[in-house]
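One structure coming up, written as structure tokens, with questions to follow.
Shown here: the complex without one of its protein chains, the others still in place.
Coming up: chain A.
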Amino acid sequence: MTALLAVARYEFRMQARKRSLWIAATLLGGALIVLQGDRGPRSLPVGTPAREVMGTWALLFAILMPLAYGMLLADRLVRDRKLRVEPLLESLPHAPATRLAGKYLGGIGACALPGLAALLLAAITELPKRHDPALIGWALVAFVVVTLPGIAMVAGFALVCPVIVSVPLFRVLFVGYWFWGNMLAPDFLPSLTGTLLTPIGDYGATWLLANGHTALFAGTPGFLSFLRPDPSAATAALSVAVVVLCGLIPLAAAAVVAHRSTRQTWPSKA
């Protein structure tokens, strides 16, 4: 337990200190604020319910900001080897799965900081116009329902996949996946867009809107129709769970592989 918390704490600290995290989050978040157009949350009429306003903001930020998280988390596992810290870490008496889990938690924590900051900032800037203190509360709800599950899924894949495909290739594939699997209209090409599996938080945001419209494509008919139930509170909760669990799959696989390699025994005779 100490080891898990230690890794999580120090991974969080190192990642949160990275200037690139804050610069990338600011640039992407800023671009979305400026370029949101008249379908964005700023254009919602005064009197729109606070939960709808913050749901729209959360989905807006989720369009691009997770790209930064995926890029930055991609080297967290690989860098131990690159920085030549790995032999020392391996000589310390803890299971490799502990280190993996600690990096996962610490990475999520660090990426959650700009994610939460963006939503709170949006809520605060909306306050003078909409005079609704509930905006702050709904910002937190939107963070938990839309932002955080996506970060968790991205973290799971971004930690493990680069070990297999290399960091630069993972980054390229990740950007491609992000647009294909979250935003490409499902009637255009077979894609995961609009399914329970989308880390962009489509189902969660649609539940927050509660206005009979879908936030992006949640539940739109398409490829793998069993993953496209009608949006509701229940399917939003299901989507949160599925997205988080999805991110745990690569992590669990990596933990099993690492566990096997450390359990290795050798014969005393050749």
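General remarks:
Criterion: a residue touches a chain if its C-beta (ideal position, glycine included) is under 8 Å from a C-beta of that chain, and two chains touch if they have at least 3 such contacts; residues count from 1.
Please note the rule applied: contacts and distances are computed from a predicted model.
Per its UniProt record, the hidden chain corresponds to "ABC-type multidrug transport system, ATPase component" from the list "ABC-type multidrug transport system, ATPase component", "Response regulator receiver domain-containing protein", "Acyl-CoA dehydrogenase" or "FAD-binding oxidoreductase".
Only one of the listed residues, A:6, A:184, A:244 or A:258, touches the absent chain: A:6.
One chain of the complex is left out; on chain A, the residues touching it are 2-3, 5-7, 10, 13-14, 17-18, 83-85, 87-94, 262-270.
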